[in-house]
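All protein chains but one are shown in place.
The first chain written gets the first letter, and so on, giving A, B and C; residue counts start at 1 in each chain.
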């Protein structure tokens, strides 16, 4: 079973990664990052059971806390840029280049 | 790296602050150059003060050194380690370096003082003093460094200062050209020196003088030592205007006269002699290199004398004479420990009387509206007595008039050379005779005979700020030689640094220093002087140089030195450059330009990858991650 | 067996939901899809002997984080349908290539490992009162420092949200009364421009400003500008005056040499003018947003 869970987590991670590359709405991009973090958590929990120690679950718990903080900051930044540009598209922000 | 030589740990004292010797003039240069016009009002005094300060430190250091036992008169002062174990900068205070330091700061200070008067009408006087200070600092670094790196830095520093000072009057095209010439010719020598230093480093693994003792040098093969010696000699030839790199010195007289006195007579041009003496360990172990040194010395002393005979420009005449006298020193330096003391002694006395004469010449020029042609002088003795008397003292010293400075030191070189090798000795005697002729010619044409002044010339004595240095230098020209040579005082003083000669190498001492060679020299000098009197003292001197014999033309044209350079170096050089340029354009340049264009193009293209879209960046991260994972799996053989 | 069934059901659901997150056009749908994934994962946690995490996943992630997402989505505007037309050349292709490659690499890597049967959480929680106390003990002993440091993270988050989102009033909030008074007694009876137009004024003689504060050349009214210049009512702002003058001169030059009849000024020309007038290195916010608008319009059909 462990392998199944891991493959699932790998798939979710990869889908999240692709989503970051494909979506232009900053909020959706950020959701994809969250999906990646969730995939990580699944791997942690799976490994925790595999090894029979609690570290994995513990890390997953910490990741949730960290992710929550990150979400707050991230959404604040996105709101900030939306206010200025009236657009949440990440492609709009490309004054800095070359 | 603990040096094998005994290092006396210094427990404070003045030697602890002897770095001030270099630091003070350097500070002066920095203040004057960075301070800009704000320092115009007091800059020259500041420069003089810095130079005098360095002199004071040198004197105190010297006195302290004298207070020690002779074998302890050697102090290594580590200033700082640059690359640990590889490049350290430090100062070596020993009899040899302190002698130089005293000469440089002493004569240098006098010339600084003189320049206050001489340059008083120049708008850029501050800049001039900045360069002078820079020169003094670099020269002191050259002689006080305890390794070849520091020496080389100082060497380049004096080269730079010399370049700046020769070209000081940039508005004169001749000055600019002369400065460039000096710079380029010196590059040839510096190249040799640099390769020499590299060779020393690869052979012995150290560049500190303390590590490069006679024993250490003896371990290398003679071929290597000869190569090192010849390479160092090439460097010395460049800086000291020895054949075949002599041609820049005469042109260098385009610089202001104090520069000629300080740099191109008293101090910088003697750096080559210092280098040869300092590197004695290599030369003494390589007789071939030593022989070449003596040959170069003799050839130059004759060439310089011949040039001096034909010049009508007073400064160029003196420049020829400088070449010639440095030839003597080089000859002495090539004779091993027996000659070192005389070479350095002559260097010091020469520093005095030649500076004296240059400054005298400057004083004359000052009086004659910057006229340099001796054919326009004559009968200046009554008008400017102090200048004339001091000049004549210098003159008597240089021709070796008995009991004056030059007599003792030059005679020492000639006799040691005679003892070493008869041919060298007699050629040196011949050179002395020529000296007697051309120097007398100079004095007679300038101070005696009839007035041949330009119509608007109103000669007058120079101000006290210029004459006092002359007087002090003249006193040195009189007494210094006897002080140094009698009783081998200087030789004994120097011996901890350069070693004592074998008794067999020494000529027999004479009562009052009169031997066969000396008698011959005196006779020839007298003949030369007499001949000069008949030609230029008693007879009428034409105001325009007459057409002359082949020999005179030969001498007037600097022995065709420039033509020779042109034929031997410039033409082939130009061919070489043309070929090189061809290949350069086609091959190297193509390569370099191609490379540059390639890098630039790559850069431009890579730059476009940075599209500004955050999603592209994320893509690159994902690709990178995949690549790193793949690579690690590949490396891990999975 | 029960676990296998649960897994396969939830695996399919979560992968489908994840794909839906990536490919649904509306951001709200994406958010809901993410919620589905999170709930599925919560169940999977529970199945894998992690009841505490399952609860936290639902409470914190689905309950708090997702709500925050939705909240911001509402703030930004739920109807801002995200265009699926790719604007960066090659991005979609390479993204899918890289994603597939990376996903395959990961899946193959973890799929190829031969695991021994899972040890299960029995040993870890034995001797303690179940999962939650065991976790608590871990958190407050071995990992207490990490736990404490996360507080810094939370404070930072709060502070950050304050900095970026909280606007302090410079002057007291206008009451209904104040508003009415300004509306009727003030100098401007007409309504102010709506949001998103970047205009500080709505008078026709005032050129519009771009987001970076420079004048939008296209918005200069030629007729009025010419009139102003002729009558000597140039704007007081010297920069604007210079710009207007420049535009007029350019017009004059064009009028002087008419090509194929009297050509009206077209947007394209004006854009070029703008490019010339601006500093090359300056960011061109205006043009960027214009470029961006094109596909969206296309998409809106």
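Going forward, contacts are C-beta pairs under 8 Å (C-beta built on N, C-alpha and C of every residue); 3 or more make two chains touch, one makes a residue touch a chain.
Simple rule for what comes next: contacts and distances are computed from a predicted model.
A.B. asks: Tell me the UniProt protein name of the chain this structure doesn't show, selecting from "Dihydroxyacetone kinase subunit DhaL", "NADH-quinone oxidoreductase subunit N", "2-hydroxyglutaryl-CoA dehydratase" or "glycine dehydrogenase (aminomethyl-transferring)".
C.D. replies: UniProt lists the chain left out of the view as "NADH-quinone oxidoreductase subunit N".
A.B. asks: For the chain that was dropped from the view, give me its touching partners among the shown chains.
C.D. replies: A, B, C
A.B. asks: Among C:12, C:96, C:155 or C:252, which one is in touch with the chain left out?
C.D. replies: If we include the chain that is not displayed, C:155 is the one touching it.
A.B. asks: Which residue from B:30, B:295 or B:629 sits in contact with the chain not drawn here?
C.D. replies: Here the residue in touch with the unshown chain is B:629.
A.B. asks: In terms of residues, what is the contact footprint of the unshown chain on chain A?
C.D. replies: 6, 9, 13, 16-17, 20, 26, 29-30, 33, 36-37, 39-40, 43-44, 46-47, 50-51, 53, 55-56, 58-59, 62-63, 66, 69-70, 73-74, 76-78, 80-81, 83-85, 90, 93-97
A.B. asks: Using the touch rule from the top, list residues of chain C that touch the missing partner.
C.D. replies: Contact residues on chain C toward the absent chain are 105-106, 109-110, 112-115, 127-129, 133, 136-137, 140-146, 149-150, 152-153, 155-157, 159-160, 162-168, 170-171, 198, 200, 209, 211-213, 281, 283, 285.
A.B. asks: Which chain B residues would touch the chain omitted from the figure, given the whole complex?
C.D. replies: Contacting residues on chain B, toward the hidden partner: 80-84, 599-600, 602-604, 606-607, 610, 612, 614, 616-618, 620-621, 623-625, 627-629, 631-633, 635-636, 638.
What we mean here is this: only the chains that are shown with their structure count from here on.
A.B. asks: Using mean CA coordinates as chain centres, what's the chain A-chain C distance in Å?
C.D. replies: Their C-alpha centroids are separated by 16 Å.
A.B. asks: Show the residues in chain B shared as contacts by 2 or more other chains, in ascending order.
C.D. replies: In chain B, the residues touching two or more other chains are 611, 613, 615, 619, 622.
A.B. asks: On chain A, where are the residues touching two or more other chains?
C.D. replies: Touching at least two other chains: 17, 21-22, 24, 91, 94-95.
A.B. asks: Of all residues in chain A, which touch chain C in the complex?
C.D. replies: Residues in contact with chain C: 1-19, 21-25, 27-28, 30-32, 34-35, 38, 41-42, 45-46, 48-55, 57-58, 60-62, 64-73, 75-80, 82, 84-89, 91-92, 94-95.
A.B. asks: If you look only at chain C, which of its residues touch chain A in the complex?
C.D. replies: 3-4, 7, 11, 14-15, 18-19, 21-22, 27, 30-31, 34, 37-38, 41, 44-45, 48-50, 52-53, 56-57, 60-61, 64-65, 68-69, 72-73, 75-76, 80, 82-83, 86-88, 91-92, 95-96, 98-100, 102-103, 106-107, 109-111, 113, 115, 118-125, 131, 134-135, 138-139, 143, 146-147, 150, 153-154, 156-158, 160-161, 163-165, 195-196, 211, 283-285, 288-289, 292
A.B. asks: Under the touch definition given earlier, write down the residues of chain A that touch chain B in their complex.
C.D. replies: For this pair, the touching residues of chain A are 17, 20-22, 24, 29, 90-91, 93-98.
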